[in-house]
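Only one protein chain is missing from this complex, and each of the others stays in its spot.
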Amino acid sequence: MLEIKNLHVSIGGKEILKGLNLSITAGQVHAIMGPNGSGKSTLSYVLAGRAGYDITQGSITYNGEDLGALPPEARAAKGVFLAMQYPVEIPGVTTMMFLKSALNAQRRARGESELDAIGVLKTVRRKAAALNVSEEMLKRALNVGFSGGEKKRLEILQMSLFEPKLAILDETDSGLDIDALKLVAEGVNALRDPARAMLVITHYQRLLDYIVPDRIHVLAGGRIVAEGGKELALELEAKGYDQIVKDAA
Amino acid sequence: MSSAAAPEINKQTKETVAALGEKYKYGFVTDIEMTRAPKGLSEDTVRYISAAKNEPDWMLEWRLAAYRRWVQMKEPDWARVHYPRIDYQNAYYYAAPKNTPLKKSLDEVDPKLLETYNKLGIPLNEQMALAGVAVDAVFDSVSVATTFTDKLNEAGVIFCPISEAIRDYPDMVRKYLGTVVPVSDNFFATLNSAVFSDGTFVYVPKGVRCPMELSTYFRINASETGQFERTLIVAEEGSYVSYLEGCTAPKRDENQLHAAVVELVALEAAEIKYSTVQNWYPGDENGLGGIYNFVTKRGDCRGDRSKISWTQVETGSAITWKYPSCILRGDDSVGEFYSIAIANHYQQADTGTKMIHLGKNTRSRIISKGISAGRAQNTYRGLVSVHARAENARNFTQCDSLLMGGQCGAHTVPYIESRNSSARIEHEATTSKIAEDQLFYCQARGLGAEEAVALIVNGFCKEVLQQLPMEFAVEAQKLVGISLEGSVG
Partner (left out) sequence: MKTALAPARREQAASHFRAIGIPTRRVEEWKYSDLAKALGDTAFSQDTARWKLGKLPAGVEMFDLAEANAPDWVRTHLGSLKETALSAASLAYADGGVALRVTGAVETPLEIEFSGKGNLRALVVLEKNSALTLVEKANGDDQRNVGVEILLGANARLHHVRIARANAAVHIEEVAMTLARDAIYNAHYASFGATLSRLELDIALEGQGAQAHLSGVSVLSGEAHADITTRISHAVGNTQSTQLFKKVAGGKSRAVYQGKVTVAQGADGSDSRQTAKALLLGDRAEADLKPELEIFADDVKCAHGAAVGDLDADSLFYLRARGIPESDARDLLIHAFLEDAMAGIVRSDLRDQVRAAVNEALAS
């Protein structure tokens, strides 16, 4: 589904990713772990198409298509979803209104019929209940005044609503206490699907106790330096990044 | 509030504004034979207009006095708008479709005119229109049709072209005309007093809640012609009326002048809600053409416990110079001003309000949302003045500017003057831009760049959009998005 080859990415002329290779097939959950500054967020932004992240070399192929050439909204319509580390606040736009606009924009881009307000409302309500997202939250302006946990739950609600093919979760565990983390993880696990790939980006192993990955990649200095099964997370936890990076070198 | 009136807003209004919410598509010209006053402005022009309207002598004298005053006045230059000198002698001051009967039934209206309004999304045919909104259609210098007058008459509400009111209800017009905006008020208001051609007169009798929304659609069609409409709304004791105006004009390379005067009088415990969607042709993306919109709008809360509320969505015009104001004369009276002003490309907007607190316990609220894009300049200019006897006066002002791109300007010029120690005035202003991360977030969830901008800007304007009748607000959101097309790269 996703094939990243020798990816070099620069921000403002400074190279952050330096030849990254990664391949994920449908139905799999991969985790990217790495220390601060290793390029984790850069990878998530470049996959979602944020401006200012220049691909200087290499390629990102998504279902046979060059992902790098598409604007962010086209990627979303084709099923790429990024749950952001810091979801953005948009004053005056209610959460419900945003969900409807985004959902219908994606449907429109895919040539599907738009859903009416009632239809969206029903779907959102059903999915929101499972994630403990209250009716009141849906009426508030998007992410404005939301707690860290509320923001992350809303990200997962969007993932559940948009039903992406490739979901990238960027530090979804940051800022969550253990109960909130469990709730979010349950939401994510419920969305595991043979047709869906997930890329879980995290600094800590603890998220991977709840979302168990098929494969773990360690990112350091803009490259994948180690790979392995889920047991690699424990090794990382025990040895620390420094040691793993050294071992790999 | 307008809760009882709001559900009455019908499909017609909705469609009208829906039509407004698309790319400037009113740029067409109706080919119709016109009668015009000779070019230029003189006492003869004034006499011509008065005669064409078959006006009584007092009206002519009133106009002439205004004209004589005007020739001695200087065009104001304090606003932040720049434009080449207007040659007042090189324009027509009166243009009317030929064969328009003075008192007309819809059957007599030239089919071309009906078609024009249909194209604008305003069906004047009462059978076709759903009940709920009565329309006065003003085409260049004359009102060409007014709908639902019979139904309104049953309630005792007068809703007619002002030219008719001058003939049919002279006492009422004389009693109020020029009492809110005096003839000598300012250069453009004085000009209007001399040459105003048509506009709307509304009278709501004591204790009557106007049974439907009233609206006027102003259309400039003729070239080289100014439009000078005059609107007078009088709400008697304990009455309520909600009035909506819409404005469109053809695309032309020339600049055309529009100098209207609107006077509102609210007597004891009366309420007037006045909404505007101003979508005059704004000029093209290089700043060529567009309407010069110099408008004087003022409401007088003459009675105790009266209320006047202005809501405006200003997206059109090359230049907007407009300060809908409230004179809070009656004790416990309330003034409101809710404004969205969008300036894109080379548009210049200098708009705001004046809240003059004269009476005790008077309250005012100002919410202004200015959006600048392209190379436009957008200025909020407002005055809150509390006079010495305005015990316990209250004002709250929130004034927010949004900039899109580094070549436009957003300016805020509030004047706060208080001469009463028990009064309380609060003013807040912010300036922001659409953050790159907001745009990216929306795009990453599937919204196109322009859609994302429209969504974010509508969020920014929400408090004002909410003031519009509900169905209308939904459609006005589209207009907000459209006005900003081409503002993101």
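Things worth noting here:
Every chain is named by a letter (A and B) in the order it is written, and numbering of its residues begins at 1.
In this section, contacts are C-beta pairs under 8 Å (C-beta built on N, C-alpha and C of every residue); 3 or more make two chains touch, one makes a residue touch a chain.
Note that the coordinates shown come from a computational prediction; the quantities given were computed from them, not determined experimentally.
Within the full complex, the chain left out of the display is in contact with B. For the chain left out of this panel, the touching residue among B:36, B:69, B:174 or B:427 is B:427. Which of B:30, B:364, B:412 or B:438 touches the hidden chain is settled by the complete complex: it is B:412. Counting over the whole complex, chain B has residues 78, 386, 388, 401, 403-433 touching the chain that is not drawn.
By definition in this document, only the chains that are shown with their structure count from here on.
For the pair chain A and chain B, the distance between C-alpha centroids works out to 48 Å. Residues of chain B touching chain A in their complex: 435-438, 440-449, 451-452, 455-456, 458-463.
Contacts from chain A toward chain B in the complex involve residues 48-51, 71-73, 75-77, 81-82, 84, 86-93, 97-98, 101-103, 105-106, 109, 141-142, 158, 162.
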